[in-house]
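Below is a structure I'd like to ask you about.
The other protein chains are all here in position, but one chain of the complex has been omitted.
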Amino acid sequence: MTHTATPHGFADFLARAFASRSFVLGLVITAAIALMALVSFFWTPYDVTKLVVQNRMLPPSWVHPLGTDQFGRDVLSMIMVGARNSIAVALVAVGIGMGVGVPLGCLAAARGGWQDEAVMRFNDVVFAFPALLSAIMITAVFGPGAVNAIIAIGIFNIPVFARVARAGALAIWPREFILAARAAGKGKASITIEHILPNIATMLLVQGTIQFALGILAEAGLSYVGLGAQPPMPSWGRMLFDAQTRMMVMPTLAIFPGLAIVITVLGLNLLGDGASDALDPKLAGRR
Amino acid sequence: MSLLSINGLRVSIGAADILKKVDLTVEPGEVVGLVGESGSGKSMTALSIMRLLPHGARASGSVLFEGKELLAASETEMCRLRGDDIGMVFQEPMTALNPVKTIGEQVAEGVRWHTGAGRSEAEDRARKMLDRVGLPAARFPLSRYPHQLSGGQRQRVVIAIACALKPKLLIADEPTTALDVVLQAQILDLLRELSAENRMGLLLISHDLAVVTEMSTRIAVMHSGEVLETGEPARVLSEQRHPYTRQLALASVYVPEGRRLSSPLEGEVPPEAAEGVASALLSVENLTHDYPGQRASLFSKASSFRALDDVSFNLEAGRSLGLVGRSGCGKSTLARLVLALDTPTSGTIRFMGETVTGRKEAELRPLRRNMQIVFQDPYGSFDPRHRVERLVSEPLALLDPVPSHEKRRELVAEALHQVGMKPDDMRKYPHEFSGGQRQRLSIARAIITRPKLVVADEAVSSLDVSIRAQILDLFADLNRRLGIAYLFITHDLTVARAITDEVLVMHEGRIAEQGPTAAVLDNPQSQAARELVAAAPDLRKAIARRLQ
Amino acid sequence: ARTDLVLGMVLEPPHLDPTAGAAAAIREVVYANVFEGLTRIGPSGEVLPALAESWTVSDDGKVYTFKLHSGVKFHDGSDFGADDVKFSLDRARAADSTNAQKGLFEAIDTVEVVDPTTVKVTLKHPQGAFLYNMGWGDAVIVSPKSADTNKEKPIGTGPFKFDSWARGSSIKLAKSDSYWGEPVQLDKAEFRIIPDASAALPALLSGDVQAFPNMPVGDSLPQIQADPRFKVVIGSTEGETILTMNNKKPPFDNLKVRQAISRALDRQAIIDGASTGLGTPIGSHFSPANKDYIDLTGTYPHDIAKAKELLKEAGLENGFKTTLKLPPPTYARDGGQVIASELREIGIDAEIIPLEWADWLKQVFTDKDYDLTIVSHVEPNDIGIYARKDYYFNYDSPAFDKVMRDLDLTTDETKRSELYGEAQKILAQDAPVGFLFELPKIGVWDAKIEGLWENAPIPANDLTKVKWVD
Partner (left out) sequence: MTAYLLNRLITGLATLLVASLVVFAVLEVLPGDPARLMLGMNATPDAVEALREQMGLNQPVPLRYLDWIGGMLSLDLGKSYTYSVPVLDLVKERVAVSLPLAVIALVLSVAIAIPVGAFAAQRRGRAGDTLSMGAAQIGVAVPNFWFALILIYIFAVWLRLVPAGGFPGWSAGVWPALKALILPAIALALPQAAILARVTRSSLVEVLGEDFIRTARAKGLPFDRVLWRHALRNALIPVVTIVGLQFSFLLAGTIIIENVFYLPGLGRLIFQAITQRDLIVVESVVMLLVASVIVVNLLVDLSYAVVDPRLRAR
């Protein structure tokens, strides 16, 4: 265990992160996408719930910068609203994963013994189900929809965060300052809250951005097979699904939502990369 | 022509000048010691010779090896030299070997690469070399992996790798820092023999003046990237021409003010000890501790490892007890048990007349305020996420009633003052302090509840000599002013001598010898204690021996 | 010329026994190719002789005597005869029968073997459509020996015999050398299963598949039409696509509401959005390809203002919230979006709930737990479903029921035509459902192929006349 593996303080971490090119680029991209999603709540160029079939499949033009889809909806507006959907699904799914996984992981690390074993076995069971498979099963029971997509992706996030939290906590527990805290009479619960969590927070944050990016891909995949957000709510995956039969007639229908996914995931990955570099100064120095 | 001659070597990384002016020569068969504080640039000098400086480092000046300019040599030429003509041994034996390759492969690899020897021939030479460094093939077959060896054995493998091709120059960068004193003595002997055998030049890097003085024909003193002076070791250290050299030499043999005479035989007994003679502050009886081992199979019972075996001793209030012994003998285990951070397998611990063992955490709280701990690692013993105020005040939760916010702040300020730091420091984070300052904070935290006992586990081992002297002072001072008793764990006998009244010598989980510090260390009775004392480097003795 | 052919199909049959399952895909593989019935349906929906070379009908319309071809063999080598006919018909109407269209045989009273090549079928009451019914895939003749194994290894009397089935991938047929009738031109035929609409076009363009009798072509149609390598035939099906309303559930029990909804529907927009502009608008539940069809699309033309007024008259001027449950096919999912958008214009907020077929069958069809749904009724000539009690429409019209009863008892063709016309009009007026359009059949195949059906009067890919020309 090197002392440098955890940076000193969040401010320090940020300072290092902002020095990283990929972090800044990622932040700019992510912020732009988030902004786009926010704006879509108040304003989109066109109403995406109103179908104007006469205007179907118009190529990009000044009136419709990214063209229109098979129902005459404005693709730009749909991508904007779709961003909202992608972000919401991925964010909540990450929230579920963190909210359940981190306490589980911390508990496993703090208690050890059968509790640790139980958490790890739970992880095994969840991990044993490929995410899409459980998503299919969940949506088969509850019907497709954004909420169920969130649950499906969220469940898969639980063991991921449980593992990261546990590994991180296990690395912190033998440190001398924990022993010092115990000598000061602190119990396991308060040590976990006061010392373990703050020390693994950045690590969790980094994992969070990674899972966030994966969540967006997973949501796209689910929507693509028809299990994600349902019409009339536009989603990037669905747009791709609808576009694939029209690839040869109007490739832009597939290209724009595809690019939206790629750029968003790219932005998040860059952000996560930059952050994890900043997290591990040993690595950062070597890049 | 010198074997190695460094002139005006400068190294910078980014904007930082790491080495400013290094001049050094090594003659064939000569042992040159390079000493200096941590961060003074010793390792960088070594890496410059090997041309293995970290990414982005720029070197200028001249490094001549047998008259050849190394700084101008191509990478291919350097590859030819490294391992063949110049060997290098690194500090950390635990990590210096590739964990996934057998020791045979690792020793033979360089041989095969440089001589083009076949596999069996190279293995043959590897076997001979390992035999030479004290790892006979009969007991240590070539197919062993590094993790199957102890630290000292691993360091021998590293030396075997470096010396396999009988290099003309061997650079040893702190080759023994990670080892205990007995192992250190063995490794140093080995290096000396190897250098004598082949008329090999040896550049020995160490922060330990005693080691270097014993070993070298010449030493060079480094300070912040510069070589300050060079010369015959005893002369350099006794003349102390350069003020820094003087500072270094003094710090190495430092004994805190007021402790020099404080052996109980010759007066000045610490105040409180005199009163409470009747009952010991801490008494340990027949303490035994087993660590659970790995289960060999699912059905067999796990074999356990006995780390402490029937340990008994007493510590009176206000006294300072040293605990010395080789690495792994159970010192830290004992410390943890005393502090009730772990439960012993059997035996009893009494603290202030109350039994500690077998109590619930809640019942321990009143006792805890009277016993605190200071650790070896000034970095690791603070949560980097919290401010000093919060860290130092942590044990205050043990007080009953828990003091108010203002009161806590006052107490922290007072504790900081007692360890010689400013109240302002409260608002800083641990990383904003130097190693020595951090150790002071650690002590402040330990004394804030006015404990009767402080356990110090290698509390000064990782500090530079000059800082170590200050911390020892502080310990002595606190003992005098606050009457705090210490259980002082150290592997450094100089430290034990400097600060403790009595010592326990531990060996493989047992107490081998016990008694007044000076008596035990000057005249050890047990085999274990004798070995320890013999192996421990002692600067004064070394200089004395040299000057004879 | 080539004698092999790969046809693409979207849905894989669950098994290959048309007498034990409803899936159209079964028929699309085996009908007329592997199995034959007494009669068969021709490319334009006409009844043609098949295993029965001729028949006579008694004057009261109750006794049918079929004269069978002689020398017919099943693919397993056994002889075909009147016994097999009796066995097949009795099996289909038995109590434990799992025939999906048991109703087809409901009129049969007895089946008698007169001699090895003559069968006499007596009906309980005259049935105008009996010969047509006997042409359905569910009425094919099977051998008692292989009846139980036809699901995996179909044994029939047709010009092709079953060769192999790589589940999930393709079904292969081979020419039968012992066929009794005119020999076919193809030696081998393969039905390749391509469920994904997006995969269909590449498969066609890359030449892997040479014919898609019913291609999910979507918006790529113009591109294929422009390609001289392919022939595109847009035919009709028997699939009336309708917006079903739950007629017993308020507010759909109110005729005004149903009329309002019907007027809110812009059929052309729906056809554009759901079926890429192909498909014929309908105004009642009848196929435009049928000779008895009358155009009733003008009954409730698209008129938003009028629709709003009707809602107001029904006391719902502020509109209402409802649900629209959609099964998986594209026409339903896409059409549903267009319809929901159109309904929103008159203040009806229909929440879209997509369902898998299984859920749809359970919730909508069986439990009648729905407000609105969209589905295509592909059974031929199925206007009679509106007379069924507790059918999922929950529609009840004594007038319509009477027309249906009359129709069943009538064999006279002109009379039947009239009755069909009357039935269509009643439905159009009553608007129990929103009539949308007749599903098109977009056949695409290599320009050098001849003989595939252009329309789909019944689900089938009759390969008996198919050949390659150079």
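In order of appearance the chains are A, B and C, and numbering begins at 1 in each one.
Rule of thumb we're sticking to: a residue touches a chain if its C-beta (ideal position, glycine included) is under 8 Å from a C-beta of that chain, and two chains touch if they have at least 3 such contacts.
Every value quoted in this text rests on a predicted model; they were computed, and no experiment measured them.
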{"item": "Among shown chains, those touching the left-out chain", "value": "A, B, C"}
{"item": "Which of B:L3, B:V35 or B:M50 contacts the chain that the document leaves out", "value": "B:M50"}
{"item": "Listed residues B:G14, B:G67, B:P99 or B:G116, member touching the removed chain", "value": "B:P99"}
{"item": "Which residue of C:P183, C:P222 or C:P328 touches the chain not shown here", "value": "C:P328"}
{"item": "Residue of A:M36, A:M247 or A:A275 in touch with the missing chain, whole complex considered", "value": "A:M247"}
{"item": "Identified contact with the non-displayed chain, of C:L38, C:A203 or C:V217", "value": "C:A203"}
{"item": "Contact set of chain C toward the excluded chain (per top definition)", "value": "12, 14-15, 21-23, 95-103, 151-152, 166-170, 192-196, 198-199, 202-203, 205-208, 328, 356-359, 361-363, 365-366, 379"}
{"item": "Contact set of chain A toward the excluded chain (per top definition)", "value": "121, 124-125, 127-133, 136-138, 140-141, 213, 217, 220-221, 224-225, 237, 240, 244, 247-248, 254, 258, 261-266, 269-270, 273, 282-283, 286-287"}
{"item": "Interface with the unshown chain - residue positions in chain B", "value": "50, 52, 55, 75-76, 78-84, 87-88, 90, 92, 95-101, 106, 109-110, 113-114, 145, 147, 158, 161-162, 294-298"}
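Definition applied: only the chains that are shown with their structure count from here on.
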{"item": "Whole-Å gap separating chain A and chain C, where each centre is the average of the chain's CA atoms", "value": "46"}
{"item": "Rounded Å distance between chain A and chain B, as computed from the means of their C-alpha atoms", "value": "46"}
{"item": "Where chain B touches two or more other chains, by residue", "value": "none"}
{"item": "Chain C residues touching chain A - in the complex, by the definition given at the top", "value": "197-198, 200-201, 216-220, 222-223, 266, 269-270, 272-273, 276, 328, 333-334, 336-338, 340-342, 344, 352-356, 359"}
{"item": "Touching residues (chain side chain B, partner chain A) in the complex", "value": "55, 336, 339, 341, 361, 364-365, 368-369, 371-373, 375-377, 379-386, 391, 394-395, 397-398, 429-431, 442, 445"}
{"item": "In the complex, chain A residues that touch chain C", "value": "49-51, 53-54, 56-57, 70-71, 140, 143-144, 226, 230-232, 244-250"}
